[in-house]
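Have a look at this one.
The other protein chains are all here in position, but one chain of the complex has been omitted.
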Amino acid sequence: MLLHADTLSVARGPRTVLSDVSFTAKAGEALLVVGPNGAGKTTLIRTIAGFIAPAAGSITLKGDDGDRDITEQCHYVGHLTGVKANLSAAENLAFWATYLDGGDGSAIRDRVDEALLHFGLSALADYPAGLMSAGQKRRLGLARLSVATRPVWLLDEPTVSLDAASTELLSGLIRRHLAGGGLVIAATHLPLGLEDPAYLRLGRTAGHAAPEAKP
Amino acid sequence: MSGFLSLLKRDLTLAVREGAALGTALGFYLVVVAMLPLGLGPDLKLLSRIAPGILWIALLLAALLSLPRLLEADHEDGSLEVMATAPLPLELAVAAKALAHWISTGIPLALAAPVLGLMLNLDIALAPALIATMLAGTPAISFLGSIGAALTLKARRGGLLIALLVLPLYIPTLIFGISALGFAGLGQDGFAASFLILSAISVASVAAAPIAAAAALRLQMS
Partner (left out) sequence: MQSLTQRLANPTRFMELSRTVLPWVAAGAALFIATAMYLVFFVAPPDYQQGETVKIMYIHVPSAWLAMMGYSIVAISSFGLLVFRHPLADVSAKAAAPIGAAFTLAALITGSLWGKPMWGTYWVWDARLTSMLILFFLYLGLIALRSSLEDESLAGKLTAVLALVGVAILPVIKFSVDWWNTLHQPSTGFTSTVDPSMRTPLLIAAVGFTLLFVALHLKAMQTEIVRRRVKTMRLAQVERDERLFSAGAE
């Protein structure tokens, strides 16, 4: 599976935020998007997710059986958690499991329990999410990645509000996803403990952003 | 279908747990209906004659109060964006939310109307017709209201703005709702015609409004 972007130009209102951006992300490989604030990392992630239509250029996801629609194949994890305060942790995850992936009751319960376990939230399974700390809510939001299976993960600064232990949990999750043939594009400041990610540098100094290896 | 039902169930669960919203809407309904005799004088014959109009208009206003809630919370916690990546199209997602709004707010308000009508000396014989017309008309209120909610998600003065945008859209429902009640009161045949048109407007709203609302939501996300 390949995710290929070709001479992408994206505008937010009157400003051109991204200009002539091209890259290729391969299955099993992480692409980290780096750059100063305001360089357009969030805009790029949202454009790949399909929320913003590019002014020029194109993005395609090539699977084994032809092109696929990225929006329906991706997990989007942005700055907001997607967590409802008046639902318990388990209820929050069960909803997303059903809504994003379908499936029957017992299979969902298993997936939810496993996700809560992995992110260290099992004890809080029946607690309303509104009682949780910012870090716990963030972990609950990330747990969404575990309860529904999507090949493409689009992460926008996923480590914000996470402590070191949680960041390690997330890295493990990402590594397993990549090992299983998944694709990860993440805007981040941290290397996320990945072995050999590709980098995409955005910023005013790079008119044409190309992936470059970074030691 | 499981996506639609799971969203509907989730929204209804949230509505029950956040009961204050319905309580506020009902409270508002009560206060407005009570203020009118205070403003117009307690002439029972007059009140009885205008009771259907007052009950309908106050219901519209109370429903307006609860509309921003339809989409605000999901927008603020980022759920809307994740919903956009789900297999269920946004149109059906909005429809599920509007349906949840009708069940959790529209129906209770409609059922409360005859009770409040007692304060206005409403003719008790009209109560069944009142409930029937309101149950037939409130889907239009929830679904047309969802368009207003979608358009004003990011707007300043959102609450007032929704009222300005959505009240004109409610005028046909209001007119045919009152018309049906007028015929019911006089025991004439016109009730069926008005009621059918009222229902047709609701059905059309249910079918068409989610398209406009989803279009507005997609624009808001970009």
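Labels A and B are assigned to the chains in the order they are written; within every chain, residues are numbered from 1.
Everything below uses one rule, namely that a residue touches a chain if its C-beta (ideal position, glycine included) is under 8 Å from a C-beta of that chain, and two chains touch if they have at least 3 such contacts.
Because the structure is a prediction, the values reported are computed rather than measured.
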Given B:Leu40, B:Leu118 or B:Ile171, the correct residue touching the omitted chain is B:Ile171
From the listed residues B:Leu7, B:Ala100 or B:Leu151, report the one that touches the chain absent from this view.
-> B:Leu151
Residue of B:Met119, B:Leu135 or B:Ala215 touching the missing chain in the full complex = B:Ala215
Using the touch rule from the top, list residues of chain A that touch the missing partner.
-> 13-15, 204
Chain B, residues in touch with the chain not shown (by the definition above) | 147, 151-152, 154-158, 161, 164-165, 167-169, 171-172, 175-176, 179, 182, 197, 201, 208, 212, 215-216, 219-220, 222
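Everything below uses one rule, namely that only the chains that are shown with their structure count from here on.
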Residues on chain A engaged by chain B in the complex (per definition of touch) | 46, 49-53, 71-72, 74-76, 78-84, 86-87, 91, 95-96, 98-100, 102, 144, 150
Sort out for me which residues of chain B touch chain A in the complex.
-> 2-3, 6-7, 10, 13-14, 17-18, 73, 76-79, 81-88, 221-222
